[in-house]
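With one protein chain withheld, the remaining protein chains of the complex are depicted in position.
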Amino acid sequence: MHVRVGLLTGGGDVPGLNAAIRAVVKRGEGEHGHSIIGFRNGWRGLAEGDVMPLGRQQIRNVLPIGGTLLGTARYHPHSSDGGMDAVLATLEAERIEALIVVGGDGTLHAASKVAEAGIGIVAIPKTIDNDVWGTDRSIGFDTAVTIATEAVDRIHTTAESHNRVMIVEVMGRHAGWIAATSGIAGGAELVLAPEQPFDIDKIVKFLRHRHRAHASFSIIVVAEGAVPAEGTAMQYETQLGRFGEIIAGSISERLKVEIAERTGFDTRVTVLGHIQRGGTPTPTDRILGSRFGVAAIDAITRGETGVMTALRGDDIVLVPLAEIAGKVKQVPTELLDVAQALA
Amino acid sequence: MHVRVGLLTGGGDVPGLNAAIRAVVKRGEGEHGHSIIGFRNGWRGLAEGDVMPLGRQQIRNVLPIGGTLLGTARYHPHSSDGGMDAVLATLEAERIEALIVVGGDGTLHAASKVAEAGIGIVAIPKTIDNDVWGTDRSIGFDTAVTIATEAVDRIHTTAESHNRVMIVEVMGRHAGWIAATSGIAGGAELVLAPEQPFDIDKIVKFLRHRHRAHASFSIIVVAEGAVPAEGTAMQYETQLGRFGEIIAGSISERLKVEIAERTGFDTRVTVLGHIQRGGTPTPTDRILGSRFGVAAIDAITRGETGVMTALRGDDIVLVPLAEIAGKVKQVPTELLDVAQALA
Amino acid sequence: MHVRVGLLTGGGDVPGLNAAIRAVVKRGEGEHGHSIIGFRNGWRGLAEGDVMPLGRQQIRNVLPIGGTLLGTARYHPHSSDGGMDAVLATLEAERIEALIVVGGDGTLHAASKVAEAGIGIVAIPKTIDNDVWGTDRSIGFDTAVTIATEAVDRIHTTAESHNRVMIVEVMGRHAGWIAATSGIAGGAELVLAPEQPFDIDKIVKFLRHRHRAHASFSIIVVAEGAVPAEGTAMQYETQLGRFGEIIAGSISERLKVEIAERTGFDTRVTVLGHIQRGGTPTPTDRILGSRFGVAAIDAITRGETGVMTALRGDDIVLVPLAEIAGKVKQVPTELLDVAQALA
Partner (left out) sequence: MHVRVGLLTGGGDVPGLNAAIRAVVKRGEGEHGHSIIGFRNGWRGLAEGDVMPLGRQQIRNVLPIGGTLLGTARYHPHSSDGGMDAVLATLEAERIEALIVVGGDGTLHAASKVAEAGIGIVAIPKTIDNDVWGTDRSIGFDTAVTIATEAVDRIHTTAESHNRVMIVEVMGRHAGWIAATSGIAGGAELVLAPEQPFDIDKIVKFLRHRHRAHASFSIIVVAEGAVPAEGTAMQYETQLGRFGEIIAGSISERLKVEIAERTGFDTRVTVLGHIQRGGTPTPTDRILGSRFGVAAIDAITRGETGVMTALRGDDIVLVPLAEIAGKVKQVPTELLDVAQALA
């Protein structure tokens, strides 16, 4: 049975999206004979009817290319005036019978809203933060960890001077997946994640002890969402400049000031920022994107919607969208414990 | 309680072993206060009493280094004259109370034999083939897939000439994990794995059709253990030279002859060989090694032995050694199906 | 003055060609206002009039992509029946006023033939062998060295077993540039290059001595064009199989047999082959391609033809095509000496 399937990628760029798009097109058009109608720039393109027909030609040689050939945007129909109506209008105008959306929290939330309006949706999870509930891995995470680890490796070779502390800030607003994994892989002395609010007094004490005992340097990997524990006080505050968004009282800058002032160690910050989202996807992200893409189009072919593709161990499964909403997958204690144990 | 823990790495080299060694030493000595006694060159070193004491100094900066600082060897005590006795003698002489062995099929088999002799053993699975039963991943696999995918990527850019067929032979004697994953990630047209014996007639037909229709090249990723299906005949045989081990009637060379003779296409073989086992471990392999190392020493600290550390989804678990013996973890059909679907 | 400029890439693929194409188009069309007319598949496309117009759209995002967007072929007009006439006919039909050809020995030779027929030509040197006379570097070499070194690095970590000899065969038919540089960079024990025919007796003696003294392994990097010195005999010959082209009595296989038989060491061969030509170009190759492309179109704009762009130290210069013909740039003795000195 031939189906007209819509496809969009929402939220921030991550490597591996093109693998998912390619898989949907190859399996959907090539094997099942469906029509795959892409929408440019995520939900915005769907709202605006910005169509990009997808066929063999569009997906040529895209596997090793980061980003998304469909473009993306941080736009959510349910929180934009007339957004939902516009989306439904486009779906009707284009006679879309089922919709595949690739995205993170925001996109998945939008997906459940659109699903409630009666549209058959299959979601594919992507986020370098890896905090989508219900799946072991989301597209983009493995590449981000690889980039972050490479950075920690590089800083390792340059940090080995006298009494230097290097702080590496990685992404992770609600969960410390990148921090914990790149911290373990790169051999960081400390990993600070949102899951375990930190006590700055203990950190300063640890660093003083370590540097007195034997070490000449320490590397701290900190997730952007790391926070001080309640009842523990940072003694120094970063004064915001006029263009406060620049330093934003970011956790890494605050830590830097605190550590530098209290230990006297040469303390430096590297914020990885956007480079974590870019570059050639790792094999793991390409495979995950490919498997998710095939699973999504196969689900639609079977008439199964309202679900998200997910990795569980070695298997690809489908999880009801309703189960995912509002949950954050945090780093298991065992993994955080390994990060601390190997300091 | 202080324990004298022996540690060895057996079988072929893989990246990520040093992460495991480091984790055992850091957690074992640094936190639990155990003594970690390494043995050089796998079981052979244990049989010969070749001891390498392990402490903070030995594991410095080893995380990004491939291979194993302990050395390894393909020696199995139970299949060597006097091997078991020598092993038991060393264990007694060194007053080893528990033994951690990192290895693949052969090492795990040896481990179960030594465990039967009353020695408390915890095994850590490593093999680039990823075919150890009971764990989602073994140390070394992710790095091997990364290297193989990189090779397929590179061949992609050079294969785009007229009517060329490139055969890439990867490791995988009993299971096609590397072939399936690097085939998907690299966008190969065909993946041949031991799990699904192939029909050369269909392959030739597929290639002829593909090249007539639109394509100018094809890439075939073949596991070294791939075999023709029963009842399907290869028409051409590779004549063995005097130094037959060179071409060894390897499956890739046989395929090359068959395809070249029957299609007339320029057909070439690249055998990745040893480079799949080398180089800097990926973050995934370093993290896996670190988690397995911590889990192994923690198990010993709790007095739990006769088990293998294993990854299941996001979790590290322990699997009884007895359950693993003689089983091969093959590639799930879904994954092989994705490989074929995206051709 | 507006010029209609033809552009083709001939010979084997190398990474960095797209940078040169992009530079010709950006500088030529964007700044000088010329028309850039590409020909597909090298000289063959020029002979057959296979035109690919080049503008901003065609060169988007091609910098990090290996291969050539124009395609290539190993076809030379002067050695093909009617080839020269066909080339001249196309040039006239397309009103090409000047021609930029990117290629190695064969293409440069063809270029001088076409130039003799009165066509204004600027050549850009590319070859992973780096043996084009008159320029410090040719496009593709740096990427090939990077890939070869990475392979030697990887083999290093796996070679450290007892009495193993690993032979890595790299490209270089007439000059040992890749062998010498990847041998130095990878820390190989021996480098065999065409420039210095080897004495197998000395090699065997060196290996025996080295392994007796202290080492457990040795890595030999051999250029495909390496040869035994006159008067020195290989004792063992590789028997050719029916499909002799497979093993082809390749120098690495012959070495393997000789070393294995005479030393008893476990000796293995890895032939890097096509992967040396593929993948993302290094920055050096992208910059070289970009500078050469700009220099070529600038020369044409100034009316200067019959030349090849060349790198000399930090500078880009133009060398008369006539000076290059028939010469091979060999590896300087100092570089080969460094390779041997650091064994």
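Letters A, B and C name the chains as they come in the text, with residue numbers starting at 1 for each one.
Basically, contacts are C-beta pairs under 8 Å (C-beta built on N, C-alpha and C of every residue); 3 or more make two chains touch, one makes a residue touch a chain.
On a predicted model such as this, the values are computed, not experimentally measured, just so you know.
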- Note on the structure: Touch assignment to the omitted chain, from A:122, A:175 or A:257, lands on A:257
- Item | Sole contact to the chain not displayed, among A:73, A:117 or A:204 | A:73
- Query: Which of C:53, C:303 or C:332 sits in contact with the chain that's absent?
  - Reply: C:332
- Task: Check each of A:52, A:204, A:271 or A:325 against the chain that is not shown and name the one that touches it.
- Result: A:271
- Message: Across the whole complex, list the residues on chain A that are touched by the chain not included here.
- Response: 12-13, 15, 65-67, 71-73, 147, 150-151, 153-162, 166, 238-243, 246-247, 253, 256-257, 268-271, 273-275, 277-279
- Note on the structure: chain C positions in touch with the non-displayed chain are 22-23, 26-27, 31, 61, 63-64, 136, 142, 145-146, 149, 153, 156, 181-182, 184-187, 282-284, 286-287, 290-291, 294, 312-316, 332, 334-335, 337-338, 341-342
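Convention: only the chains that are shown with their structure count from here on.
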- Query: If every chain is reduced to the average of its C-alpha atoms, which one ends up farthest from chain C?
  - Reply: A
- Chain whose Cα centroid lies nearest the overall Cα centroid: B
- Query: Which integer distance in Å separates the CA centroid of chain A from that of chain B?
  - Reply: 29
- Task: List the centre-to-centre spacing of chain A and chain C in whole Å, with centres computed as mean CA coordinates.
- Result: 40
- Query: For chain A, which residues are shared contacts with two or more other chains?
  - Reply: 61
